[in-house]
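I have a structure here, written as structure tokens, and I will follow up with some questions on it.
Let's look at chain A:
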Amino acid sequence: ENVKIALVVKSLGNGFFDAANKGAQEAAKELGDVDIIYTGPTKATAEAQIEVVNSLIAQKVNAIAISANDADALVPVLKKAMERGITVISWDSGVAKEGRQLHLNPSDTGLIGETIIKLAADYLPEGGDVAILSASSTATNQNSWIEAAKKVLPEKFPKIKLVATVYGDDDSAKSTDEAKGLLKSYPNLKAIIAPTTVGVVAAAQVVTDENLIGKVNVTGLALPSEFKKFIDNGASQAVALWNPIDLGYSAVYLAHDLAVKKEEAKPGATLSIGRVGKVTLDDTNSAAMAPPFQFDKSNIEKFSKIY
Partner candidate 1 sequence: MDTTARHSETDERLPASAPRLALSGISKSFPGVRALHNVSLSLYPGQVTALIGENGAGKSTLVKIMTGIYQPDAGTISIDGQAVALPSAHAAFGHGVTAIHQETVLFDDLSVAENIFLGHAPRTRLGTIDWRTMRKNAREVLDTMHAGHIDADARLRDLGIANKHLVAVARAMSIDSQIVIMDEPTAALSMKEIEELFLLIEFLKEQGKAILFISHKFDEIYRIADRYTVFRDGEMVGEGLIRDAGQSQIVRMMVGRSVDHIFPRRKAEIGAPVLSVSGLSHPTEFRDIGFELHKGEILGFYGLVGAGRSEVMQAISGITRVSGGTIMLHGKTIAPKSAADSIEAGIVYVPEERGKQGVVIGLPIFQNVSLPSLAHTSKSGMLRLAEEFSLARSYTERLDLRASSLSQDVGTLSGGNQQKVVIAKWLATTPKVIILDEPTKGIDIGSKAAVHGFMAELVAQGLSVIMVSSELPEILGMSDRVIVMREGLVAAVYDNEGLDAETLVRTAAGIAA
Partner candidate 2 sequence: MTDVPAPRHIPDRLDKPLSSAIFSWEALLVVVAIAIFAINSFASPYFLDPYSLSDLTFNFTEKGLIAFAMALLIISGEIDLSVAAIIALASTMMGMAVQAGAGTPGLVLIGVVVGLGCGAFNGLLVTRLGLPSIVVTIGTMSLFRGIAFIILGDQAYKGYPESFAFFGQGYVWWVVSFELVLFLIAAVVYWFLLHRTNFGRRVFAIGNNPVAAQFSGVRVGRIKFILFCLTGLMSGIASVLITSRLGSTRPSIAQGYELEVITMVVLGGVSILGGAGSIVGVVLAALIMGLVTFGLGLLNVPGIVMSIFIGLLLIIVIALPIVWRRMRGGRLA
């Protein structure tokens, strides 16, 4: 009997998660005895994700690797899963400590926070106003990045002024409205930072439509395949992201380590993640992967073909 590992994502259809699934399938092939169940709700809500997890528990999967829509709401059901002997890890968007055995951060939270500001600052030598267009106000990972970004602002980027943070709910229409609102309310805005793949596209389209290319720079976290157009037309100078394929790949490896090899997830433990290398758990049982990778005119063409 094969080991069943469920890769639970925030919502189906999102290119980022589809890429992660590619990595997961690759890991499954390498490991040999693994079946991947790629699943998730269509709407990015905690309640829908709980129903998905419930059905996975009933199917007696061996491990669940989840990118959570809510850090807290999923804790009870994931606890139940662990009580029924299922290995639970979170990746990408984490779950509170009690709800999982370990969490795999795509990158270091502080580093991401710093990167998204730096992406804007690099093209603003004189400094200026910037604003953040986030996903939903409940998204765990975005919130922690924004917090980290705010922390580094005063010391490292004194000339950059963060004037507003708005939420587009990862909905293209709402993100568009919010981006427009930002441009109107802050005529001196120099950059919009959108640490979400949906928001960043919406913001770039708005900047394009309003003929503000060259005046307002859009940056943030974007999938090269979805965003290439806006690097090409100049609405954005550069964006960043980690490699979602590696992320999915590593999540499956870690789940497999814990579920099959019975490795223990405890602070300080070092776990192997196949071709990607090794990670070490910190005192919250979290591990971080590589720093975010930057895409600009020079390399977007190449990466847009990969993910």
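The rule is simple: contacts are C-beta pairs under 8 Å (C-beta built on N, C-alpha and C of every residue); 3 or more make two chains touch, one makes a residue touch a chain; residues count from 1.
How were these picked? Simply put, all candidates are chains of the complex that A comes from, given by their letters.
No experiment lies behind these values; they were computed from the predicted model shown.
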Exercise for the section: Would you mind pointing out which option among 1 or 2 touches chain A in this complex? Expected result: 2
Practice task
State the interface residues of chain A toward candidate 2 in the complex, per the touch definition above.
Solution key: 12, 37, 39-43, 45-48, 50-52, 54-55, 57-60, 70-77, 80, 84, 136-138, 143, 167
